[in-house]
Structures are given as structure tokens and as C-alpha cells.
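Just one protein chain is left out here, and the rest sit where they should.
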Amino acid sequence: MNSRNPILQITNVGKEYYGNRVLKDISFDLYPGEILGLVGENGAGKSTLMNILFGMPVIADTGGYEGTISINGTAVRFRTPFDALDAGIGMVHQEFSLIPGFTTTENILLNSESQKKNILDEVFGPRMDILDRPDMRRRALEAIGKLGIQLDPEMCVSEMPVGHKQFTEIAREIIRKNMKILVLDEPTAVLTESEASILLDGLKKLAGEGIGIIFISHRLQEVLDLTDKVVVLRDGLIAHEAPTAGLTIREIARRMVGRGFDSKEAEVRPSRATDETVLEVENLWVDMPGETVRDVSFSVRRGEIFGIGGLAGQGKLGIPNGIMGLMSAGGSVHFRDRNGVRRTAILNDPRSALEQGMAFVSEDRRGVGLLLDEPVDWNIVFTSMQIQGRFLKPIFGGLIKWRDEGAIRKTAWEYIHSLEIKCTSERQPVIELSGGNQQKICLAKAFTMKPEIMFVSEPTRGIDIGAKRLVLDTLRQYNQDYGTTIIMVSSELEELRSICDRIAVIDEGCVAGILPPGTEASEFGLLMTGVTARKTTQQQGAEQ
Amino acid sequence: MNRLKQFITDFGWPRIIIALFLISLFFAAPFVDVRIDTSFSDLFNRFGMNAVLVLAMVPMVQSGCGLNFGLPLGVIAGLLGSTLSIEMGMTGTAGFAMAIAIACLFAMVLGYGYGKLLNRVKGDEMMIATYVGFSSVAFMSILWLLLPFKSPTMVWGFAGKGLRTTISLEGFWSHILNDFLAFRIGENFVFPTGMILFFAVICLLVWSFMHTKTGTALTAVGSNPEFARASGIDVNRMRTISVVFSTMLGAVGILVYQQSFGFIQLYNAPFYMAFPAVAAILLGGASVNKASMVNVIVGTLLFQGILTMTPSVINSVLKTDMSEVIRIIVSNGMILYALTRRTKVSK
Partner (left out) sequence: MNQSKTTRFLINNAVTILFVILSIMSIPLSGYSLPYLFQEILTRLGRNMFLVLSLLIPIIAGMGLNFGIVLGAMAGQIGLILVSDWNILGMQGILLAAIIGTPISVFLGWICGSVMNRAKGREMVTSYILGFFIDGLYQLVVLYLMGSLIPVLNRALVLSRGYGIRNAVNLVGIRQVLDNLLPLQIAGVRIPLATYLVIAALCLFIVWFRKTKLGQDLRAVGQDMGTAEAAGIPVERTRIIAIIISTVLACYGQIIFLQNLGTLNTYNSHTQTGMFAIAALLIGGASVVKATIPNAFIGVILFHLLFIVSPMAGKELVGSAQIGEYFRQFISFGIIAVALVLHAWRRRNEAEQSRSLLRGGGARQEGQSRTAGIKED
């Protein structure tokens, strides 16, 4: 199965985005027929590495990459995905790329259909040939057979179960004549257990034909079952590379998340957590595309900074969106209001959540969090104005509520100073500010509401180091000064460990476990990769 | 230099070209025996006639419902107001006030239904608005023939049934606004003070509304509906409010137009009334989801300026009437430009 020469050689590949180093010194080989498992947290560099390999324009547009990539001994430099396709690399993404109204066959052969030549193509070009449907069907069945699966070649994709859609995507990649390397990004995320095992068998069969496979997944058990060797990425470096035989899940998890616990982070600070439960979430489900929440339960104490972590797509982002009414949700949520009375939260109603004293800093800063075309002061006070009726002057005995520009300006400047928001004036359109300053405005908007409970999603995403520090310090300070309960969702484990009192890990839409921040990193890693069966004593202690 | 460049990119070349074109027409006028004072008089008159109709675009644009190609609905409400007022035999200021009152009532009802419809078709508003507008005009044409109007000034002579196509406002409230506080300069210049004042009052009304809590929410909905939703705003309610407001302004707008024109025009007249208003506000600098009072004033001045000056100047030069063709090219070209402009922030 393994011939002598590697089909893919990655040597000293690195990438920098405008001074921000994302990948460094990545080197590994892939042999024909070998299955390589690529694991790592979000932000570890997996996506960037695959973007480089697949010739995504974003790489060339931002200064290219360092190092060399060789296919069958020849150095290559892809500028577009089509270059990569021509060289024999196929990529199956997480999101489906299928034409819903086309059949399986038509999708598998999209833009590589068999054609019957006729004279018109001399005059009008090759696209005037009639499609040779019988031949297309034959080729489609061939590809399906290679995977060893059952697919109806004439079924319309829109009517297919999700698993079949995944198989169709894969069949489309392997139909190419010169397919040498197949990269799969979280292929089992949407599959049932039986479909997943069929897929893994199919992949083994493919490898048996000499195709090299790169398998990206966070389901470590699958990685162990399928792959020949494992490469662990962490913080842009290769943390570990070893043959799969002899590895354990714990070992891999440890390599994924383990960093030396930086003692600088572990400042002793007085926790503002009280014993009073301020939020109880039971059996929450949220329908958020890509971040589905299936069944989440946890409770939060007043004054606590509660962290929610987990890998991308596992559902952590769905939790605040669901509770704040931005995505459809169900289950039961109870909270204690400012007077300590236990009330039931109304779901699927953004206004209700806001009125009940909850505020939300969304992970989608530009899409949901800001009015990009409007000035700084509008953005800061808008929600408070609409929900709490502040910043308005009543005229005609309250019949007309007039915007109080003076009060708006005053509040805006308070936050511009306290959060060090860099802008030309309070009237500057927010779209002109940097990511970090935009995020500060989102925080200011939430602070203006003087909330009881504040949800913050990915607070430091896309922000430079200095601003990151400031944002986290601001949150911590706010909690210190006002005792506001903060629920923080983040993909960066270190960030959570630096300011949270407790951290919940979400995997596959459920709470895998809740741990104190000081727990060894590999424990977090285990929870993130789906090992929920084992409960350590630390974990049991934190869940009280 | 940079600021100038920025201004040009934001303002857009087509607008600059048209503005320069208009200014050159004014300069050319005396050389081709076109009187400046008559031209200005015409211009102010036409400005006053059309400005409120252009203003009717603002609420819907601000709330993200797009350009109101369904303005004919508001016009129909206005027509109902004026015909019913005449049917009641009311003249003068009372007649005009009654027309406005009835028109606004109808506009509220029509606007409400229209708004509900648009809420169900988010993203396709403009095309649907156009055809809803057209169907309504055609439907009303049937009604103008059937409704039991009796007033002799309005009804066909010998049949005694069904309204005439054009109804004169002589003796009712023709020029009721124009003549209020009007003043002359010389023989050829008359300033329709009343109409301009009326527009200023309505303009102030719209401006004030935009500064209230509801108006602020409305603007946010047009700026970023997801943000508005996350802030607890009922997006659909805001959109419906904007549609009702737009329709009411359209109703008042056609009444202002009629009193200056001196006639009520029924049947197929309202068909294409949305297009000049849309073109005017776009010419004034508005985009598909942002419009201000300044856009309205500048746009109406520029657009009506072109319509006033082109016939007189070009006709004198080329000895031919090209005004219609130029109107078509300019107004539709402007709308095309706005539709194909890549917006800064994706919707």
C-alpha cells in the first residue's frame, strides 16, 4: 500500500497575516494510500494550512506563504483552487456545495460532464455539445462503487438524507481522473453513526487504491480507527506527529490543548461569585445553522464569570443566541431578576430578553452587533434607548419621544474615554473604525444597558493583541465593580482560563462537562473531543 | 485633494455630470432668448409641485423597503380625497383641508395593507411594488367608471355616469397654496410662497419624525435589520409604519400637485408617477436604503431643473422638442445607476 515516494511533501510551510503569524515550520509527508489525521483546536492553523494547500486566493492576496509543497516530487505553487484540482487534490468542505435541483449523477459530474461532439462546437464553442447521459451515469456509478456505498444516481439532491449528500460530494471529488490526494474537513459532522462507519470503510477502500487522504476531525475515536498517522497542530506549529498505532485519545487531546500553564495568567483575584443562582438553563435546544444546540443544561451564580468553550461548530455559539431570542430555541430558562424573584425567561423574543436585564455582545460584530453606516454614539445608546427609554426627551406630555442628542453625546464620550475607543469624533461612522475599536463599541452598548446578566460571544475574535488585553480587562473590571454576571463564550481556552470562575465545554450540542479554570489542559481537550464518559473528581467538584 | 476625490466617489459621476449640465443650461439660456426670470419662476413652481411626492420616498427607503415604486397607491388615496371633497361641494381652504383629511384616511388603510404585503416579500419589494401599483391604478379606473358620483363638474356630460378623465379645480381650490402670500418680481417671476411654505412644514414633520424614538428605530431597521431585531425592535411593525407614512405623504403630495396644476387627472394618469419621484431622490444623492431631506430638496431641484430648462434651451437651439426623450433617458438612467451601484455594506 505505501510506495517508497511520498505523493505530498509539505516542507517548512509558514504563513503570516499582516504581522500576525499563524503557521510556522510545518513539515510532513503523505504517502500514496496513507491516511493522515490532522487534529487541532480552532485557530491552531488547520484551516490556513488547507487554504494554502488548496490554493485559496485569500492566501495569495495576503502575501503568499513560505516553504514548499511538492506533489510527486515536483514543487508546486497554487494560485487558485483550480490549479490544485488540476494537480490532483480534491477537497470536501464542511458546507455542502451541491446543486439542490440536480440529481446525484448531475452533481457528481458537475462541470465535467460527458459530451457527444457535434459540428456546432466548431462555431459556437465546446459548450454546445449534447450531454451523454448514459456515459455520465456509468461514470457516476463507478465513483459511487469506489466508495463502496449505495447511492441512487437519479435521486434529486434536495430529497436526499444528509449523509447521502456528503457521499455525493465525495464522489464528485474522486471522479476526477488524476485524483491523488483527498482532503476531508470534518466529514462525519453531519452523519449518523452508521453512516459515519460506512464512510470510514469507503475511505479505507479509497486508500487501498493508492489515494492519499488527509482526514481532519475532532472525533478522536474516528481518527484512531481510520488513520495511519496523526499530525497535531497547536498554535501554528506541529505539536506532535506519530503513527496512529500506539496513540491514545488522551495523548492526542493533551497535545491539542496542553500549554505550559502560564503563571502570569493565574492572578489571584477575588471572585465576585455569590451563592445565589441567577440563571438556570434546562434542556435548551437552539436551531442555529452550524452551531446547533441539542440539549444543554447548566446554572450560573450571580456575580460569577462563567465560561463556555468547545470546538467550532459544536454549539457553544448557539447558546447565547438562543437565550437572547436571536435564533429559534426551546427548553426552559429561569432567572432571578433584580429583586431576587425567580422568573421564567421567554424564549424567541429578543425584546423580552433585553427587558429582563440580559445583554448580549454577539460574535457577529459586523452583521448583528453594529450599525456600520451610523455614527459611534448611535451604536452605543441605541439598544438602551429603545428598550429602556433613556436618551429621550418627552414632549407634549410624553406623546412624542424626542432624541436627546446632548445625553447621547455625553454617554458616548464617557465610553470613548473609559474604553479608549480611537475615533475622530462621536459622529464618526463605525465602519471606519478598526476591529478592536468596533468591539469596544459593542461592549459599550451592552454596558449602557446596565445588565444583570451579560453574554459575551468571542470577545477578542479578529482583534490585535493590545486590544484583546484591554477587552478582557474591561470585562473583568466591570464584573469587579458592579458584580455583573458575565457568561463568556470563546474558542480560545486560554482566554477563558484567564478570567472565568468556571468553564463549561460544549461538544455535539451538549454540555460535555464543567471544570474549574485551573484544571489541566488535557482534561479540557478530552471534553472537547467527545470524551464525556469519564468524570474526574475535579469535574464533579466544579459542577456543584 | 483627497477630500474632493472622496466627495466625487461618494456623490457619483452621473450626478455631477447632470448638475454641471443644468448649470450650463442656465448659463446658455440668455444667449438663446430664454428668459431667466421665467425659467426660475417655472422652476420654483415645479419644485413645489413635486417635492412632497419625492419626500414620500424617504420613510420607505430609510426602513429598508427600497424605492417606493408603489407610489400610485398613495396617489389613488389622494385622488379619492379630492374627488370626494368636490362631490361634497366644499370649496376653498375647507375643501382642500377636507381633501387632505379623506386622502390621509384612505392612505392609512391602503398603506397598511400594502405594508403587510411587502413584509411577506422582503428582498423583492421593488418589483412587486411596481405591479401592485399598476394593478391598483387599473382597478381604480374601473371604479372611477362605476362609483356613484353625482357632481356635475366631474361626471361625463350626456351619460351622467362615470367620472371624466380630467376634472378642473376652477372654483374649488385651484392654486389655493400657490397664491397664499405669493409675490411677483417684474412681469415674469411669481414665487408660490404658500406652496413652498407648505412643503417646508411637511418637510419639518418628516424630519421631526426621524428624530423620535420610532424614527430612530426605523432608520436602524433600514441600516441593519439584524441589528434592529437583536435590539428588540419589531422589524415588521417599523416597516409597516414606514409604508403607511410614505403612502400618506404620496396622498398629500398629489393634492399639492393638483392644486398647482389646476386639474385632477384620473384613470391612467397615476401609472408612471413613481418614476420621476424615484429618479429625483436618487439624483439628490440617496441610495437604495438611505435618504435625507437634503436629498429630496437637491434632487427635486436638479430633476425639475432639467425638465424646465431642457425644453426651452434645447428647443431654441435645435429648434426641436427633445424634452420628453431627455426626461426618459435622465430619469431611468439615474435609477439604473442606483440599482447597479455596489453598496458599501452588503445587505
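A few points about this structure:
Each chain gets a letter, A and B, in the order it is written, and its residues are counted from 1.
Here, a contact is a pair of C-beta atoms (placed from the backbone, for glycine too) under 8 Å apart; a residue touches a chain by one contact, two chains touch by 3 or more.
Predicted model, so just to flag it, every value in this text is computed and none were measured.
Only one of the listed residues, B:29, B:43 or B:132, touches the absent chain: B:132.
Residue A:289 is the one among A:19, A:73, A:134 or A:289 that touches the chain not shown.
One of A:63, A:101 or A:406 touches the chain omitted from the figure, and that residue is A:101. Considering B:8, B:23 or B:146, the position touching the chain not shown turns out to be B:146 (whole complex).
By the touch rule set out above, chain A reaches the unshown chain at residues 47-48, 50-51, 56-58, 80-82, 85, 93-102, 106, 110-111, 113, 115, 126-131, 158, 162, 185, 189-190, 287, 289-290, 292, 294, 313, 458, 461-462, 509. Take chain B: the residues that touch the chain left off the picture are 69, 117, 120-124, 126-128, 130-132, 134-135, 138-139, 141-142, 145-146, 162, 267, 275, 320, 322, 324-325, 328-329, 332-333, 335-336, 339-340, 342.
Quick note on the criterion: only the chains that are shown with their structure count from here on.
Here the spacing of chain A and chain B, counted between their Cα centres, is 48 Å.
Residues of chain B touching chain A in their complex: 208, 211-214, 216-217, 219-220, 223-224, 226-227, 229-234, 290, 344-345.
Contacts from chain A toward chain B in the complex involve residues 324, 326, 350-355, 360, 362, 364, 367-374, 378, 382-383, 385-387, 389, 392, 400-403, 431.
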